[in-house]
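Complex shown without one protein chain; remaining protein chains in place.
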Amino acid sequence: MLKRKFLTLGATLGLVSLLGAGSTAAAADVRLLNVSYDPTRELYTQYNELFAAKYKKDTGNILTLEQSHGGSGKQARSVIDGLNADVVTLALGWDITAIERAGLINPGWEKKLPNNASPYTSTIAFLVRKGNPKGIKDWKDLWKPGVQVITANPKTSGGARWVYLALWGALANAKTHDFSTAQGQAEATAASAAAKDFPVYQNAEVQAQIADLFNNHVPVLDAGARGSTVSFAQKQLGDVLLNWENELWLARDEFGPEKFDIVYPSTSILTEPPVAVVDKVVDQRGTRAVAEAYLKGLYSPEAQDLAGQLHYRPRNLDALKKYSAELPNIPFFTIDETFGGWVKAQTTFFADGGTFDQIYKPAK
Amino acid sequence: MAGSPSRVIPGFSLTLGYSLFYLSALVLIPLAALVLKTTEMSFAQFWAVTTDPIVLASYQLTFTASFLAALINGVFGLIVAWALVRYQFPGGRFFDALIDFPFALPTAVAGLTYASLYLKDGWIGGLGPRLVTGVNGLAGLLGLGAPLEPTALDWLTFPFTGGTTGIVLVLVFVGLPFVVRTVQPVLIEWDPEYETAARSLGAGRFTIFRRVIFPELFPAWISGFALAFARGIGEYGSVIFIASNIPGKSQIAPLQIVTKLDDFQYAAAAAIGVVLLSISLLILLAINGVEQYARRHERAA
Partner (left out) sequence: MAGAITARAPISIGSKRAVATESVLARRVLITITVVFLTIFVLVPLINVFNQAFSKGFEGYWSVFFPPQPPDDATLTFSQKRRLAEGAAQAARTWSSIGLTVAVAAVVLPLNIIFGLAAAWATTKFNFRGRALLTALIDLPFSVSPVVAGLVFVLLLGRNGILGPWATQLVWPDPFSLHWVGFENGVWPLAFGRTHTGVIFTPLAIVLATIFVTFPFVARSLTPLMENQGTDEELAALSLGASGWRTFFKITLPNVKWALLYGVILCLARAFGEFGAVSVVSGHIDVNDTMPLRIEKLWNEYNNQAAFTVASVLAFVAVITLVAKSVVEWKAARDAERTN
C-alpha cells in the first residue's frame, strides 16, 4: 500500500519533470478551428472533408479541421473570450461585428469576400404538422385564434433574430426582390446602397402585433434555433415552427416527411450568414493563408453544390437553379435595405431595453 | 478535537499552506475576479441590472420552484424516511438504496430522462391517450358511452405546457436525498419507549407525532429542507432540458447569467452571479446556524 503510494508519487513527479523539459515536437499537421452556429454542423462536416482532401492533394500536408457549434451569440462570445478560432462562420453579421469590436477581426471583413461575405443564404419559413391542420399559409395566419407558434429567443439565438426581422419586415410590407436572377440581385444591391431612412422602425402597429404574437401565441422560447426545433418536432409543442429553411428541411428529413410539411410564406427575409477570418488569431498562429483559402473555397462550384444539397441557398445561380425544386423562389427583402444593417437592428430591437425587452416586461 | 499539545504533531505549516494555496488559486481568486468584474459598473448600474423586472422574475422563479420542490421533498422525504426506518416491507432495502441515486446521476442525464418521460410519446406523457381509450372502452362495454374527452388526460405532458411545473419536478429529483438522509439517523436513534409512555398517558397517535416525535425530528428535517432548497437554487444542468425559457416567466436565475453572457454583458452576468452567490452564502450560514442550534438543543435534552 505504502509502496504503491510512493510509486504513484514518483510517476507524478516524473510527468511533471517531463512537462518542464518539454521537448514539444513541432506538430507536423496544420490545425484549423472553424467556429460556427448550430445548424451548420452537417454542412461543415462535409465541406471540411472536401477541403482537407483538396489541401492534401495541393500541398501534401495533412489539415485537421476542428469544428465548434452552438448558438451564434454564444460562439461569438467564446471567440472574444479566448477561443482560438481561425475562421468564424456565424448566423448573423452582428456577431462578427461584436468580434470586430473586440479587436480580433479587422474592419471591412464583409468586403473581403463576395456577396457581403456570405457564401450561401437561407430564409425563414414555416414547418407545420402534416396536412397543415391549422391552415397556416402566410404570416397573418400566425395570429389566428388558438395557433401556437414555436420560435427561439431572439436575445440568445441568431436564427430567432432573423425570424423576428422576417415577421417585422413582412408585416411592414418591406420592398422585395427576385434573387433567382442576376438582375434582381443587382437591383437589391443597388437598393441597399441607396437606402437612407428606415420607416419600419417607427411602425407602432407592427410592434403591437408582434408583442401580441409573442405574448399570446408563443408558449416556449428556447435558447437556440435547434432547441426550438426539438420543442416542435420532439416535444410536439405548437402548431407552427418558424426557423431557418435549412433547419426545417433537416427536421423533415430526420423525423420523416410523413410528419411535417414545409410552408413558404408569400415573402420573407433573405438571411445572409456571414463568414470571416479571425485576423488576430491567424496572424498569431500563422494560418492566414489556409484560413483564407478555406473560406474562399466555400464559393467554389463543389461547395456551392454541397450547400444546395443540404438546403442552403447557393449564391451561384446555376447551383441555385439545380435545387430550385426544394428551394422554391419567393420574393425576399434584405436586412440592409429594410433595416439598415445589423448594428441598427441589433441596437433597436435586441439590445437590453430594446423593443424585444419591452414586449416581455412582466406585468406587475 | 484538536487540543493544546497539537504543536507536537508535525506538518502544520505544510498542510495549512498547501490547503490555503489550493483554495486561493482555485476558488478565492476566481471568486474575487467575479466580484472585481462588478466594480466596472457604478452602483446605479449594478442596481439596475440586478433589479431588472426580468431578472427579478428569474430570482422569484428560482426561489419559488426550489422552495416548492424542497417542500414536496420535506413532506414526502419525511414519509419515505419514516416508512423505510420503521416498517419492513419487500423491496425496502432496494428503495432505500435508490434514495442516493440523484446524488450519483449526472444532472444532465436526469434532465434528459425527465424530458423524454413527459413527451407525448413518453412513458408518462403518453399515458393520457392510452388511459382515455382504456376507460372509454371499458365504459363502452358497460354501456355508459365515452365519459372522457379524447384530450382529457393530455395534461400529463404538463412539464412542457405548464411553464414552471417541469422545473419543480426535476428539482424534486435532485433534492430528493437530502431530507430523507438527514431525518433517517434521528428516526433510527429514536427510542420507542417515548411513544409507549405518551400512549399510556392517553395521547392519540397524531398527537404523539405532533407533540413528541416531530419536535425531535425538526432540526434534522429543517436542515434537510434547507439543503434541498440550496441545491435547487444553483441547479442548471437538469433544468435547461425541461424549462420553456420564456423571459420573466420560466427562466431560472443561472440561465439569466448565461443569457447575459451570450449578449456580451460580462459585468451584468457577474452582477447576477454575485447576487446569487450572496444568497447562497446566506443560506449556507442559515444552515450552519440551524445545525448548531440543533446540536445545542440535543445537548440540552
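Assorted remarks:
For reference, chains read A and B in written order, and residue numbers begin at 1 within each chain.
The working rule: contacts are C-beta pairs under 8 Å (C-beta built on N, C-alpha and C of every residue); 3 or more make two chains touch, one makes a residue touch a chain.
Being a predicted model, the structure only gives us computed values, none of them experimental.
Set against the missing chain, the residues A:R161, A:R226 or A:R313 yield one that touches it, A:R226. The residue touching the chain not shown here, chosen from B:P102, B:G128 or B:G248, is B:P102.
Mapped onto chain B, the interface with the missing chain covers residues 1-12, 14-16, 18-20, 22-23, 26-31, 33-34, 36-37, 76, 79-80, 82-89, 91-93, 95-110, 112-114, 116-117, 122-124, 172-173, 176-178, 181-182, 184-185, 188, 190, 192, 195-196, 199, 205, 223-224, 227, 230-231, 233-237, 241, 253-254, 257-258, 261, 266, 269-270, 273, 276-277, 280-281, 283-284, 287-288, 291.
Although one chain is not displayed, its contacts with chain A can still be listed: residues 2, 5, 8, 12, 15, 18-19, 21-25, 27, 33, 38, 41, 45-46, 49, 66-70, 74-75, 78, 80-84, 102, 224, 226-227, 229-230, 233-234, 251, 254-255, 285.
To be clear about the criterion, only the chains that are shown with their structure count from here on.
Partner chain A is touched in their complex by these residues of chain B: 53-54, 57, 115, 119-121, 160-161, 240, 244-250, 255, 258-259, 261-265, 268.
Listed in rising order, the residues of chain A touching chain B in the complex are 71, 73-74, 76-77, 80, 98, 153, 155-156, 218-223, 227, 231, 234-237, 351-352, 357, 360-362, 364.
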